[in-house]
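Reviewing the structure listed below.
Left out: one protein chain. Kept in place: all the others.
Chain lettering (A and B) follows the sequence in which the chains are written, and residue indices restart at 1 in each chain.
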């Protein structure tokens, strides 16, 4: 959050979203914020994702409603709001919100309480907040904002237009691309969890690799991404991680992957592009989730297991969703198994 | 912790707890700390929750024991400790500990290394620790203590008598009531996890709502409470969250709810008052746990699922406890199902 608002006309927003003003009020109405149907007041824009909810939206006090294409004709009666037809109302709503509520951009500045090493390369337009600590040879690209209390250890590289929220920690040498957002308390580059045992106890397996976070990645609060043991841990372009996610050493995550909260990924596991991973999922080491697969929340993937491209899997250990449902349907009837002898 | 001790007589403590001095030593004995039965020494008070443990408590070196009502008469022989009968010994012990070991109150002061915006409204009795960063238009109520390294972003509101432990982060505009305790590393108000996909990848669904944490809430270390997407995320009065809990956007938690460690709650889910939620529970979005329900540890609640008021549920997905036990009894015998053909 911490957004800055601006005002635009319905006509301008319709153009922005590739839609057309199709009914109700006027195209010149000024819109200054997004809102839910229920909470919207004058000046707000809201959306109706499906035509079947259109009637229910009639009571909304929004000044503008984004609605599915072709729904205005069939919607009888009057709407107080100006209606804008778009192909995908929720997507249009998100795109409009990006403009109306653009994330706050702090002007380039280094707070006097920040501690920045002389060898660090900080572009002029960078914002470095209070109490931030920037180590030797760190580089920070233009327009990036590093907020209060973050620590960037020696040699870390941060691209352009990133936002590092308060108390983020980058260990030495990790690399972030452009437009990366790390929420408060995220830790990138701590040692992976690898040890070798002998009679005396555990010796650390070397954790001397690094982490690469590609462009447009967003990572939720207090999540942890460990450095590679020997090679690198990588999170691909456009991937989004929720809060409290654990990414082990040498994990490789593709592009446009989403991973919900509290999921944990063990060392050397691969998640290919466009996969969708639920919350509290656990993945053993050296597993592979192929492109576009969907892994249900709380699922458990055994070490070395391969989830096929496009598959939808659930359960511990994972199995195809239809099989999982069959299993649970049985259980749901209050029986341990569907054996007719027990009826 | 970080408590300050004081000394009181057994008689004073008995009065405080609504009990009566009923046997053993003298009512004038000075007590200065709470302790377990085993570790107690002279000057300590301990408790016996159930009459059947009374005999075992005879060996305790505590100076005072809180015991259930009516147990002193039947307890033969002598106790070294002064006995105080109360209706609920453990509760009395907790209330007495609140007095003997009142949480430390630091005198009002702003540490010279703190960075406080000129537009912030900080009451005189507030303690702002070293390295704390307080943004524009933040308000902090009387008696509140903000410890080292915390960051309060623009417009955040903190009530009276709160304690924000080191490195807590409040994102812009979130609101805390009175007597709220946030343990170290808690993040309140990070963006919720909501995106809309198109061919190019994921666009952030607007996360422009806020968080309201009501009076007397306590949140454990490194837990995360996301801001509402459009509306608000709310945690009701007197609710207690353990460590590493995830609360998604627009979640609504009632009053006097307890949630154990590492539980995750997806967007828009509602937990009504007086519910008890175990650890590592996962809740899908738009679910509802009705008033007073109990959800066992590691349970999984599907999106949209309603857990009825007062129900006790376990398992993934959740089912009533008695059904869950039946299932596990079968499994526990080492068979996959109770089918007699397999005996």
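Please note the rule applied: contacts are C-beta pairs under 8 Å (C-beta built on N, C-alpha and C of every residue); 3 or more make two chains touch, one makes a residue touch a chain.
Keep in mind it's a predicted model, so treat the numbers as computed, not measured.
Among A:30, A:102, A:230 or A:309, the one in contact with the hidden chain is A:230. Only one of A:105, A:142 or A:319 touches the chain withheld from this view, namely A:319. Touch with the chain omitted from the figure is made, among A:52, A:203 or A:308, by A:203.
Of the candidate positions A:151, A:180 or A:271, contact with the unshown chain belongs to A:151. Across the interface with the omitted chain, chain B contributes residues 1-3, 33-36, 39, 88, 90-91, 93-95, 97-98, 101, 111, 113, 129-131, 147-149, 165-167, 183-185, 216, 218, 220-222, 237-238, 240, 242-244, 255-256, 258, 260-262, 279-280, 297-298, 316, 328, 331-332, 334, 336-337, 339, 341-342.
Taking the complete complex into account, residues 113, 115, 131, 133, 149, 151, 153-154, 167, 169, 171-173, 185, 187, 189-191, 193, 195-198, 201-208, 210, 222, 224, 226-227, 230-231, 244, 246, 248, 262, 264, 266, 280, 282, 284, 300, 316-317, 319, 323, 326-327, 330-331, 336-341 of chain A touch the chain not shown.
What we mean here is this: only the chains that are shown with their structure count from here on.
Inter-chain centre distance (chain A to chain B, centres taken as mean C-alpha positions): 28 Å.
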